[in-house]
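Note that one protein chain of the assembly has been removed; the remaining protein chains are unaltered in position.
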Amino acid sequence: MNRAPAKNWDIEDLGEGRLALNMGPSHPAMHGIVRLLVTLEGERVVSADPEIGYLHRGFEKTCENVTWNQCIPYTDRLNYVSPFINNAGFALAVEKLLGVEPPARCQYIRVLMSEISRVTDHLTCIGASAMELGAFTVYFYLINAREAMYRLGDLACGARVTPAYARVGGLANDLPPGFAAEAAAAFKAVRENLADADRLLTRNRIFHDRLRGTGTLTKEDAVAMSVTGPALRAAGMPFDVRKASPYLVYDRFDFDVPVGSNGDNYDRYLVRMEEIRQSLRIAEQALAQLPGGPVNHPSYAVILPPKAETHGCIEALMAHFKLTVDGVKPPAGEVYQAVEGANGELGFYLVSDGTGRPWRVRVRPPSLPLTAALPAMVKGGYIADVVATFGQINMIGGELER
Amino acid sequence: MTGTYLTDAVKERFPEDVLGTHAFRGDDTVVIRKEALPAVAAFLKDQLGFDMLMDLTAVDYLPREPRFELVCHLYSTGRNVRLRLKCPVPAGDASVASLTPLWPGAGWFEREAWDMFGLDFKGHPDLRRLLMYESFEGHPLRKDYPIDRHQPRRDDGAGRTDR
Partner (left out) sequence: MGLETAFGHSYLTTRLDEAVNWARKYSFFQYPFVTACCGMEFMSTFASTYDIARFGAEYPRFSPRQADVLFVVGTVNEKLAPVLRRVYDQMCEPKWVVAFGVCATSGGFYDNYAVVQGIDRIVPVDIYIPGCPPRPEAVLDALMELQRRVDRESVLDRRNK
């Protein structure tokens, strides 16, 4: 059955004066594990062939063997730089399958935590790619800002990186008291660090020269290559799932979608910088509008009853038992739910056969089309631009290879 | 129900090839015969403006026959609508026409579907494994592949088997 031809790694098809360069799998300028076989002519890239799969962890297969709610910790580790978005997206997809809607407070908190996650993701992306281009100070500034955001996640659910905060039909727990004040302080810290980074990078001659005009992808090519997210917006297409098909309560907030015009690395950087500010705007609005009430769906067929109730009420005890052992049971069917991940459209395609375990969980990874488009982006450029481009597409192995 | 004009449009144009339509939870879905995939896909792209292939994957419905199902999620950037296109693929002839000529973005999705399910995409320019390694036998996301069956790699990571 294994029909595909083995890749010929021997260097024999190279023309006169060409050089094959192997970057990775473990390479200092590649955050994440990916192998890039580059063919060079002098310093110019003739072709590039990314090889991925070094972080394939069998996410989709594993999900078929656990209950719907047990998938949630695995979704954390898809895009581990913005785990709340994965959490919320998966829970939203299962809720769509069930045909239920969580309470308003839950939806606001999910938006809030998603935007906090988007900020951490963009901060990490900019910080890491700046570091790879030699701007180490920026990395420290932005990681400091990220620490402030991690602290918020830690307060909300007790984990910095892998929160597993969402549940089907609600959340693991409500926000702790005093969260709004902590968040306000954290957002202030992020803004300060961001302003520092902005002063160091945006008009920096070296940084500008490394990014401007490199890794260019036109709007048409980006659409044809299924590229979404900051890379597509940098190419001039204002596609953002939060605006195009609003989910949760994104239609209640006032925010802008930054769009670039050149589709190069510098525009991607600018789009990300602006998105951080917009995300903070959304998060602040969500905090200000945060309604009261419960965070969990009222039906015990969807979400676990409060623990105290299981000790005194037989219905709650039975619901707890059924949900823990069998899991929540959506009707047979299929849904696709897209959310705006930090790198683009993050889609969950779920197939249920009516039992407590998924028949199929498919993740539409935003990183995959981006990485597939990498050869087109670096072709014709200098070898040094590969590093800049790779930093700006922000490949995240967890979601790319799942 | 919103959006069923889409499924109707496909049905009208390809009455013979559409096996069924539904809009479960608001996701417009068209199921077609796999032989008609290139024609329907071209119609959707050129006539209905679905310029973006959001996702392409497969599902294994073992023991049902036809066993596999190819699932594409299409998006129109101009009209902001989505459509799911599915076609059943029998286990005996697990092959289907490649969509890479229409949407270049399908290339890696199809490589992944080949890798994980063993679906052969006719006309794909470079159908290699994407996530697993060449010496891996079988296709892990098939329902008859045991989840805990490890296949330690016997080469040295550079493709040579000198270890």
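Chains: A and B, in written order; residue numbering restarts at 1 for each.
The rule we apply is simple: a contact is a pair of C-beta atoms (placed from the backbone, for glycine too) under 8 Å apart; a residue touches a chain by one contact, two chains touch by 3 or more.
All values reported here derive from a predicted model rather than from experimental measurement.
Which of A:His31, A:Arg118 or A:His297 touches the chain that is not shown?
A:His31
Which one touches the absent chain: A:Tyr139, A:Tyr165, A:Phe207 or A:Tyr336?
Final answer for the missing-chain contact: A:Tyr139.
Just one of A:Arg18, A:Arg44 or A:Arg57 touches the chain that is missing; which is it?
Spelled out, the listed residue whose C-beta touches the missing chain is A:Arg57.
If you put the missing chain back, which residues of chain A would it touch?
These residues touch the chain not displayed: 25-28, 31-33, 53-58, 61-62, 73-74, 76-77, 80-81, 124, 128, 139-140, 143-144, 146-147, 150, 160-162, 397-398.
Write the list of chain B residues that the hidden chain touches.
Those residues of chain B that touch the unshown chain are 131-133, 136, 140, 145-153, 155-157, 163.
Operating definition for what follows: only the chains that are shown with their structure count from here on.
At what distance in angstrom does the C-alpha mean of chain B lie from that of chain A?
It comes to 23 Å between the two C-alpha centres.
Using the touch definition up top, name the residues of chain B that touch chain A in the complex.
24-25, 27, 29, 51-55, 57, 59-61, 71, 73, 77, 80, 82, 84, 103-109, 112, 114, 116, 118, 120, 127-134, 136-141, 145, 147, 157-160
Using the touch definition from the top, list the residues of chain A that touch chain B in their complex.
Chain A reaches chain B through residues 1-7, 9, 25, 52-53, 56, 58, 60-62, 65, 96-97, 99, 223-228, 237, 239, 244-245, 333-336, 338, 345, 347, 349, 351, 359-360, 362, 364, 368-369, 371-373, 401-402.
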